[in-house]
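Only a single protein chain was left out; the remaining protein chains are all shown in position.
Moving on to chain A:
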Amino acid sequence: MEKRVLFRSKWLPWVLIAPQLLVIGIFFFWPAGQAVLQSFQMEDAFGMSTEWVGLDNFRNLFADPTYLNSFKRTAMFSVLVAGAGIAISLVLAIFADRIVRFAMVYKTLLIVPYAVAPVIAGVLWVFLFSPSIGVVTYYLGKLGYNWNHMMNDNQAMALIVMASVWKQISYNFLFFLAGLQSIPKALIEAASIDGASPWRRFWNIQLPLLSPTTFFLLVINIVYAFFDTFGIIDAATQGGPGQSTSILVYKVYQDGFKALDLGGSAAQSVILMLIVIVLTVVQFRYVEKKVQY
């Protein structure tokens, strides 16, 4: 007996998929196409005159050593954000999964940061760590540690990583929690009866079964670090001190939205788009092999 469901109609699948295609077309392919088009142009801010400049915008970028430096910084930033974000939220999800009393309260509290806008998140962390008025700065000072992220590169980087991770934990947490709860209880119970310790149960049963979730979150978190963090950076460090926290997407935002250099900014976003496409391909081609579905 044929088990698969077969749609005999030729047009029904297209109709069903059409809304999704339409949304992707309007909200992704159209703007992406415009960015590609603009990256070959030089335009004044108001769009009164547009000039075709070929690859000039790209040539300018790659002749700029500060732009090239930004690649290394972005790589470090996204590894830190994705790594720390995934690790911390996994730990939190495991704890939340075991808690019996007040579970709802803990879960809700953990999800709250996701509702905070990136800029607000940046501002909150700046208040905590402000060199003049920050509470944390004050106590760090008492411990003999001088915090001033306006002057110190590493502290500035640490600050935006903390803020970005904090904001993304909720999202990761939700997926991990759902993943943990979908693991059949019978497997864990069987392991317990066989005398497996909690650590062993986690390492040999839960973690492997969570690997699809972890992989999905890895992709999402890298994309998040690449694209969604400029609000945090703008509020917290504005790319400084020097350029130590000016990651690729922040420069796109700064040149495009603040300085109105549309061509240059479009060229940067095209490069960024290519990087993320390559990263995603690599992840699916190589990392995915380690994932067990």
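Things worth noting here:
One rule holds in what follows: contacts are C-beta pairs under 8 Å (C-beta built on N, C-alpha and C of every residue); 3 or more make two chains touch, one makes a residue touch a chain; residues count from 1.
By definition in this document, contacts and distances are computed from a predicted model.
Protein name for the hidden chain, per its UniProt entry and selected from "Sigma-70 family RNA polymerase sigma factor", "sn-glycerol-3-phosphate-binding periplasmic protein UgpB", "Flagellar hook-associated protein 3" or "Ferredoxin-like protein": "sn-glycerol-3-phosphate-binding periplasmic protein UgpB".
Touch with the chain omitted from the figure is made, among A:L37, A:L68, A:A87 or A:M151, by A:M151. When the omitted chain is restored, the residue from A:T66, A:Q181, A:N204 or A:Q292 that touches it is A:T66. Where chain A meets the omitted chain, the residues involved are 42-49, 51, 60, 63-64, 66, 131-133, 150-153, 238-243, 246, 254-255, 257-261, 264.
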